[in-house]
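What follows is a structure written as structure tokens; I'll ask about it next.
Of the protein chains in this complex, all but one are displayed in their positions.
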Amino acid sequence: MVDLNSILMLAILLLPLVGGLLAYMAGNRGGGVTIATVFAAVLGIAVWSFLTIPAGTNLQADWIRLGEYSFAVGLWYDQLTGIMVMVVALIALLVAVFSMEYMKHDESRARYFGLLGLFAFSMYGIVLSSNLLLTFVFWELVGFSSYLLIGFWFDQVKPPLSSFKAFVMNKVGDAGFLLGIFVLYAYFKTLNIAELLVLAEAGLDIPDAMLFMAGLGLFLAAVGKSAQFPLQTWLPDAMTGPTPVSALIHAATMVAAGVYLLVRVFPLLSPDVLQLIGVIGGVTAFTGAFAAFAQNDIKKILAYSTVSQLGYMVMAIGAGFPVAAFFHLVTHAFFKAGLFLCAGSIIHYFHETNHDHDFDAQDIRNMGGLRAVLPITFVTFTICTLSLAGIPLFSGFLSKELVIGGILSSDLPSIVSIFALVSVFMTAAYMGRLYFRVFFGTQVKSRFVENIKMKLPLMVLTALSFWAVFTLNPFGSHNGVTDSLAQIIFNPEMAHYTWLPILSVVLAVSGILVAYLYVEKGMLVKPVSASKKIWGGLSANNFYLDYFHRKIVAGGAMKGASFLFFFDKKILDRLIDLLAKAEVVFAHFVGLIDKHVVDGLVKLLAWTARFAGGRTRKLQSGNVQMYFVWALFGLLIIVYFLT
Amino acid sequence: MIPIEHYIVLSAALLIIGLMIIIIKRNAIMVLVGVELILNAANINLVAFAKNDPLLTGQMMSLFVIVIAVAESAVALAIIYQVYRHQQVSNIDELDELNG
Amino acid sequence: MEQINFNILAFYGFAGLAVISALMILMSKNIIHSVFMLVLVFLSVAAIYIITNAEFVGVTQIMVYIGGILILMMFGVMLTNRIDGGKMLTEHRRIIPAVLLGLGLAFVFYSTLQTKFPLAEFGPQSELDKSVTETIGINFMTHQLVALELTAVLLLMALIGAAFLAGSKFEDKK
């Protein structure tokens, strides 16, 4: 019991909770420093544990014991846990440091840092738990702390509503989780994940329908937590919370918990469930990417992007490549946290410089030319965007290749592959739109000195978005992370497609290009007219020299240029315009579906329940003798049916 | 002797009539009368079954039932009286402030 | 033989009287009539007790029911109805559900009565030759002592509760 490994594991789990309490008690002044120190300590312990604790270390305790039945709880440590703990610890530390600057004007910072501690505690609980029941407990806790953080500014109008929405949406998923747990317990008499996996490997002694139910339940849990179709609507709304929280919870860690769970229990998922998972993941990736086009709020674009990327991870699981899913989870955690922190830095800049109340600091239509104002943010954002778009030399490329390769070599319906590839293009396009809108353009203002507390986390996350962190070969899919994981998780051999990297790079680049053309259309017209002038001048200067040349070459050049211009102006422009319009329309359409169909279903359910409630309540006429009649009729019916 | 079934027929008749009185009558006290009839029906059963019981358990039970019926009626009449004082109503189906 | 025959005759006579009086309560709209019919029901039930070797219960029935409950009820009727010389009437409502329920229950009992009632076989008669009242007394003080004490508590509670509810004047909040 009291060996070093257990102490390390318990320290990872409990330190954040203690730290959160300390931070809360330290008050507004010392809260940030306290929690950052604690998180740094946890990161140190996490790295130490990764180096020293052998895989398969576990820690068991009984929770409820009732005669022969007992519900155990425990912790478990292996490579997967280790990597996940380090990712969480690192991002938590960076976010805490970032928050010290970002939240410096908030009156209730102490509560904020306390909640961060609570969140980290519950997240480590999910990661370290060896037992589905304990996972469920922390699953709820993590949701709970997330609701508290989404609704952190509860005296405003929107945050409480969106935290409530998140709560309800997550509960639907949790019901599925419970169902899965019950089914598994009923058939295997244990909820220990390691034992379950052993039993699953030994051949499942369980009817197919029940296995399907269990898998479906676990997947439903992931659908809720990882914002998959059709429960994804809570995640964009959750952006009403503080931005560093969005970076930590709604980009890197909590939303990834669903994927983490699926990776953990992967062998328990039956082929039918995997098919369903793949299709849902594809639909999520596609609709998330499309919806991102119609947004003007910088955080919402990033949120939809997160939804879409989570869709990729889920697709990879559906395809049967949990390693790819997990790898994408890790890379995504870094670059998306980077993007969110950049957004935070931008919003912070506007908050610091613009005190106009009606000014919306998150609307990208109000932005432009920030390249010169926030240089570090600009560089970070560039690199993280390239990583997200899947450009070689960056980590996103590696993991995305792995995911798409997995999808192509699986037996998922081909529509899923199409979704995956089209989404690559769209991801690049909407990120390009965001990027050019925000950082280029004319609204140049004076340079703003970014605080070191904000710069440092950005730079660390930028560094982690390079390929070299994971592998030396910028095009190789095999690397340290995947290799070490392949030893403990199921990892089938993947078919190799040589054309795939080329295709995906072409898609990504063309996506950025389209965005460039669309957003910076004004800049495109100028060089053309300028070149016309140059050509005109040239022709004027050379008029006597070579009439023929002038006539043929220059005329041809002029004609060609005007044709090009015409093409550009009329056709390409129109096409792009049309495409953009179509995208906007479609995005709105998806939004409508979200709003009316999904929300409508929820409403319909609520209405049905209310209607039925009204009927049962009608019995309550207030007339006691009619009560007798109903009661006695009830008795007669029971007698009639039973004897 | 008298067959036990005949006792049961009698008690069942009183039970059913009592229930119907409870449902039909509007006056609260008449409803109480119906309840008393049901209790009497049960008592007839108890006494009839105890005929051969050396310990006379059934008769004991019926005595307890009678006493408890008194207690119940006393409380019932006290409440009915207060209801009448407050609402000037003695028909219980006119009491409809509580519903929904 | 004569004696037994008389007993049997008396049983059916009183049983019929009880049922007919109960039906009269059901039919009559006059509250005072109904209460007097109730006296008849109680009396005939008491007679049936006596026929069935339960003199003590029969006497208690007469004393407590007729002496106690009925008087209480008459008080109740007087207190809760305007007495203006006219007849005290009560209306009938919900006749159809009541009849349906009555028929349903009657059918349940009818079908159950098709099988013979399996009366339990009681043990042999007690060696001590005690009278009915003596047996009841001994039982009260031995086997059912706890119940007896509890009933005493219950009666006290009902007394305090009923007296308090009926006696106090509460201001009407509404």
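Lettered A, B and C in written order, each chain numbered from 1.
Methods note: contacts are C-beta pairs under 8 Å (C-beta built on N, C-alpha and C of every residue); 3 or more make two chains touch, one makes a residue touch a chain.
Just so it is clear, contacts and distances are computed from a predicted model.
Asker: Out of "NADH-quinone oxidoreductase subunit N", "ABC transporter ATP-binding protein", "Peptide/nickel transport system permease protein" or "Dihydroorotate dehydrogenase", what name does the UniProt record list for the absent chain?
Answerer: UniProt lists the chain that is not shown as "NADH-quinone oxidoreductase subunit N".
Asker: With touch as defined up top, name the shown chains that contact the chain not shown.
Answerer: Over the full assembly, the chain not pictured touches A, B, C.
Asker: Touch as defined at the start, partner being the missing chain; which of B:Ile2, B:Ile17 or B:Leu39 qualifies?
Answerer: B:Leu39
Asker: From the listed residues A:Leu21, A:Ala55 or A:Leu161, report the one that touches the chain absent from this view.
Answerer: A:Leu161
Asker: Who touches the missing chain here, A:Leu21, A:Ala55, A:Met86 or A:Leu141?
Answerer: A:Leu141
Asker: If you put the missing chain back, which residues of subunit B would it touch?
Answerer: That gives, for subunit B, the contact residues 4, 11, 15, 18-19, 22, 28, 31-32, 34-35, 38-39, 41-43, 45-46, 48-50, 53, 57-58, 60-61, 64-65, 68, 71-72, 75-76, 79-80, 82-83, 86-87, 92, 95, 97-100.
Asker: What does the interface between subunit A and the hidden chain look like in terms of residue numbers?
Answerer: For subunit A, the residues touching the absent chain are 62-67, 69, 71, 136-137, 140-141, 144, 151, 154-155, 160-161, 164, 167-168, 171, 174-175, 178-179, 182, 185-186, 606, 609-610, 612-614, 616-617, 619-620, 622, 624, 627-628, 630-631, 633-635, 638-639, 642-643.
Asker: Touching the hidden chain in the full complex, which residues of subunit C are there? Just list them.
Answerer: So the residues of subunit C touching the unseen chain are 108-109, 112, 115-122, 126-128, 142-147, 150-151, 153-154, 157-158, 160-162, 164-165, 170-174.
Please note the rule applied: only the chains that are shown with their structure count from here on.
Asker: Between B-C and A-B, name the chain pair that shares the greater number of C-beta pairs in contact.
Answerer: Of B-C and A-B, more C-beta pairs in contact link B-C.
Asker: Can you work out the whole-Å distance between the CA centroids of subunit B and subunit C?
Answerer: Spacing between the chain centres: roughly 6 Å.
Asker: Suppose each chain is reduced to the average of its Cα coordinates; what separation in Å results between subunit A and subunit B?
Answerer: Roughly 68 Å, centre to centre.
Asker: Mark out which residues of subunit A touch at least two other chains, giving numbers and ranges.
Answerer: Touching at least two other chains: 625-626, 629, 632.
Asker: For subunit C, write out the residues touching at least two other chains, lowest number first.
Answerer: Answer for subunit C, listing residues that touch two or more other chains: 93-94, 97-98, 101, 105.
Asker: Name, in rising order, each residue of subunit C that touches subunit A in their complex.
Answerer: Residue list for subunit C touching subunit A: 93-94, 97-98, 101, 104-105, 108.
Asker: Touching subunit B in the complex: which residues of subunit C?
Answerer: 4, 7-8, 11-12, 15, 18-19, 22-23, 25-26, 31, 34-35, 38, 41-42, 45, 48-49, 52-54, 56-57, 60-61, 64-65, 68-69, 72-73, 75-77, 79-81, 90-95, 97-99, 101-102, 105-106, 109, 113, 116-117, 119-120, 122-126, 132, 135-136, 139-140, 143-144, 147, 151, 154-155, 157-159, 161-163, 165-166, 170, 172
Asker: Inside the complex, what are the residues of subunit B that reach subunit C?
Answerer: Going through subunit B, the ones touching subunit C are 1-2, 4-10, 12-21, 23-30, 32-33, 36-37, 40, 43-44, 47-57, 59-60, 62-64, 66-75, 77-82, 84, 86, 90-91, 93.
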